[in-house]
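Of the protein chains in this complex, one is absent; all others appear in place.
Showing chain A:
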Amino acid sequence: MAMGSIGDTLWDVVICGTGLQQSLLALSLSRSGKNILHIDPNDYYGGAEAAFSLQEAESWVDHLATEDKGLFRSASITKPDVVGLSFPRAYSLALAPQLIHARSELLSQLVSSRAYRQVEFLAVGSFYIFKAPIDPEQQPSLVRIPSTREDVFSTTAISAKAKRGLMKFLRFVLDYDSPEQRDAWKPFADKPLVDFLQEHFKMDTELKTYIITLTLSLDGRINTKDGLFIVHRHLTSIGHFGPGFAALYPKWGGISEIAQVACRAGAVGGAVYMLGAGIKSMDTATDEIELELTSGDKVKTKLLVRGEESVGDEPSISRLVAVVDSPLKTLFESTVDGAPTPCVAVVALPPGSLTTPGEADTDPVYVFAHSSGTGECPNGQSVLYLSTMATPNSKEILSRSLESLLLAVDCDRVPQCLYQLYYEQAAGVKQSRLDGLILDLPGPSLSLLMDDASLNHVREAWKKVVGDAVDDAEYMVFTDREPVDDDDDYE
């Protein structure tokens, strides 16, 4: 289709932005036969979930410096005076390094829509807790969180009594949806999970930290209802796609890869894609909108779907992305026979891990360690993504966390940092908003775990486009375009 003619079509939908939600919308519509124009003011795919080469990261940071609005701010890049950084395209730094539980809704949708075939999923391995040394002369260490019965059996880090407590909780969570267990936690549903663990299980601080870490709750105050849901999903995800892991991570940049695959599916389905084109102005009428794009084109559409750019009420996060000159092998060891080698490991620094006397306890800091197996950095290096709640001190806290973590990892020498990217991200608006013919999808999630709830908004948008004639059961259910010879279809 020649570029000039995009003004001639009355589009069924114009989607603006190629973040995860908009891209999944394109995927969901890829067999609908609808006329779709999918644009993005950036000259890259992925929006707030993009993955950047070092070059792209630099442009992004420069661009943010000139802007005042938007969800990202205070971005900066530091390149220490250390040798070893490779060429820019050797890196693919993810803005949204989220983990995806094996039993998440996203994965079932990727499977039913066949898009999963285009993504290479890697296993997320161990979860660790950072332990400050008792003696300040000693090095800190990392303790693996046990999440199966066999893990609990083998670990030497907890007492027999504490192990029993942990086992009781694990059994409770696996059954948490039954009427009997519901009676126990319902009164605490909206209260913090830590309180429930204290009241009902008399859990000590250490065990509480294990459980909260599994939820990856950024403020450590996740409520009981949501917390139990996540722990339950973690536990039931273990072994779901293979032994020894509960979560997956897409190779080549995480969520951005899913967004790209989804857009590709959209394109194959006939959608027209335009990067570097945003909306300059619009003119709304009763049953169509006229958009003037920054490219100069004027297009008419029945529906416009955008991603919300305005800042919401929830707290912001601080993130530090650090490239280090070590493969950090001990973090990525597979602990189960027959399990794939993990490429992602999680380390939590609980509140108080770094506190010097007199200072207040900080929020937890979560670190996602990515090996070069993710394709995000060259061999021999690793990428560390540190996240915490944004506060006046959070930048410094992340810096100190990085330093401490590098001392705690079991290595022949302390790894050096080759590159650092820092930024803060505000929470967007949580709800979808439909105003006439304009549908604004909620802002991108700040969660470290792929959130099922966000997928509902995509489904609602899909419904808006396809109308009532289409059965809901058909959402994201496609057959392969070409015959594929594989064992997937035979159980």
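Assume contacts are C-beta pairs under 8 Å (C-beta built on N, C-alpha and C of every residue); 3 or more make two chains touch, one makes a residue touch a chain; residues count from 1.
Operating definition for what follows: contacts and distances are computed from a predicted model.
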Query = According to its UniProt record, what is the protein name of the omitted chain, chosen from "Exoribonuclease phosphorolytic domain-containing protein", "Eukaryotic translation elongation factor 1 epsilon-1", "Trafficking protein particle complex subunit" or "Geranylgeranyl transferase type-2 subunit alpha"?
reply = "Geranylgeranyl transferase type-2 subunit alpha"
Remark   = Given A:A90, A:M167, A:V311 or A:I438, the residue that touches the chain left out of view is A:M167
Note = Of A:V336, A:C411 or A:I438, the residue that touches the missing chain is A:V336
Ask   = Going by the touch rule given at the top, which residues of chain A touch the chain that is not shown?
value = 107-108, 111-112, 116, 149-150, 152-154, 160-161, 163-165, 167-168, 241, 336-338, 473, 476-477, 487-489, 491
